[in-house]
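Below are the structure tokens for one structure; questions will follow.
Of the protein chains in this complex, all but one are displayed in their positions.
Each chain carries a letter (A and B) given by its place in the written order, and its residues are counted from 1.
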């Protein structure tokens, strides 16, 4: 991948290390705008088509906010029943039509492959906001960007990282995509912790091993691991064959402060793709961790805005013009608090 | 309450008389913008998170419009099923995440207390847009602001007012909150008219009496009352134990021009929180009152925009900067007609 301008963002497979570093470099320049230290209007007049054929409040709002923060407008659609798709319209037609109404599209859809199919009919760049069990590249990028920033605080880079991934590694697409991206870096150590039935799929395992990284597979948290990152997951109930099947594994990998102290280092960063299930029977990340400064889950969602701003800026080719359209912010803002 | 900037607006109990007067003073300065005589861009670049986990078209659009009129952008969500809340996410987490996407939040939710709970996780000010049977402070403020303005036309203030409240005084949270606010003023005379079963709850009665106001409770409209304001309500069907129970009272307190003439003065102002049920079996306010210049119901909803603009301006600390970012309006506008 050498150029972003005018291109779709459909899969993490599009990214090489250089492209990732470019995204992160641009994301870092977005921070003053996201924190409301400055305002930019570089995309004044541009329109994002924010098409969430499958609802997802947090991802939808994050894309919309990222576009607003660059000065653009957002036209949105949520859900599918009401759409022309229900009248037998092809994704190609929908794309041809709706791409006439916007400058760039962010799209989520429940069917794997649907966003790529849609992109073929689109006359503007399409960013995949999640296509079912398939891909969610902006989540993987914001996860990796978070890792990079957390490591920076420790004076380190991504290379040489030890990451522990815990829980539903089979259906959790975020750990799949993140693993693929991490494989592009050097000397990563993966510790994969899950019941056998929810193990990481073998194509991902192969990719990790072929890239020469170190891999440990286990079914339990054991001893004190020297992991830099603990990436906890949610049981992807909606992807299991049945609710009963999902229930078997719910609550199997709870993490709270005392478990953390036992198995992790005092500066191990805790990540999770969110939402975390706070009901007693699941409790993937106990609320007592909220006081732990290594809990990075809300820094992840904040970083999502920066990464999405960067992707918009790059695909619309204005990454170097953002600061030129800068203004002061006059309202009360405490955006730097997280 | 001394400072607004950076604080939440959760309950009418936060307001003392001075705070109310500050809100109304700022609301009055918003009129040229709401009437499109001028345009302001003071909040250019700011984002409102308009989170309506319980749908309410009119309140949602009113908040959104108020924010747009100050120059800001609006990111919205409607309904709950699709939300992460359904996956067991706590309100605290939702707030931590979504508050990272906006500068201020307006929120409605069906559960009493939920907005305050949400506010604890929010990193930006939260304005309660209605939390079930509990509170709807902006409605109470717009009602009181309307009373103030209607009284102004008559050369009077809020002190010394005689208000008749009619109908479902038990479940109608607007009359509860309005009564609390009015109790902060002087020499108010309350006439409460409802079936015993739908009487005003005793904590409100106590508050009125403890503040030394005059109180009359009755079950029927009788004779010619010298009320300045007639505040009519809707049967809150959704809060009754059953539809049958609600039906008993539907249509019990119809008001039309001839009833108005019999029981009220020629300049008694008619108010209602809207929507009014125009079906024959309810008919709380007959359409023949549409010609009555004292019918203030649409002035109420217009005033709602002013009050919400004022609350945004105060919580974001820009109430003194609005005029500085003023521009001319160039398009056709007949916004001064109501």
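Following the convention adopted for this analysis, contacts are C-beta pairs under 8 Å (C-beta built on N, C-alpha and C of every residue); 3 or more make two chains touch, one makes a residue touch a chain.
Just so it is clear, the structure is predicted and the values come from calculations on it, not from any experiment.
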| item | value |
| --- | --- |
| Contact partner of the left-out chain, one of B:182, B:282, B:307 or B:322 | B:282 |
| On chain B, residues whose C-beta touches the chain left out of the figure | 36, 39, 41, 55-58, 60-62, 64-65, 68-69, 71, 73-74, 76, 78-79, 234, 237, 274-279, 282, 287, 290, 298, 301-302, 305, 327, 329-335, 337-338 |
| Residues belonging to chain A that touch the chain removed from view | 5-6, 42-47, 49, 73, 75-77, 82-84, 87-90, 92-94, 96-98, 100-103, 123-124, 315-318, 321, 325 |
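Everything that follows uses one rule, which is that only the chains that are shown with their structure count from here on.
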| item | value |
| --- | --- |
| Rotational angle, Cα trace of chain A fitted to chain B, multiple of 5° | 120 |
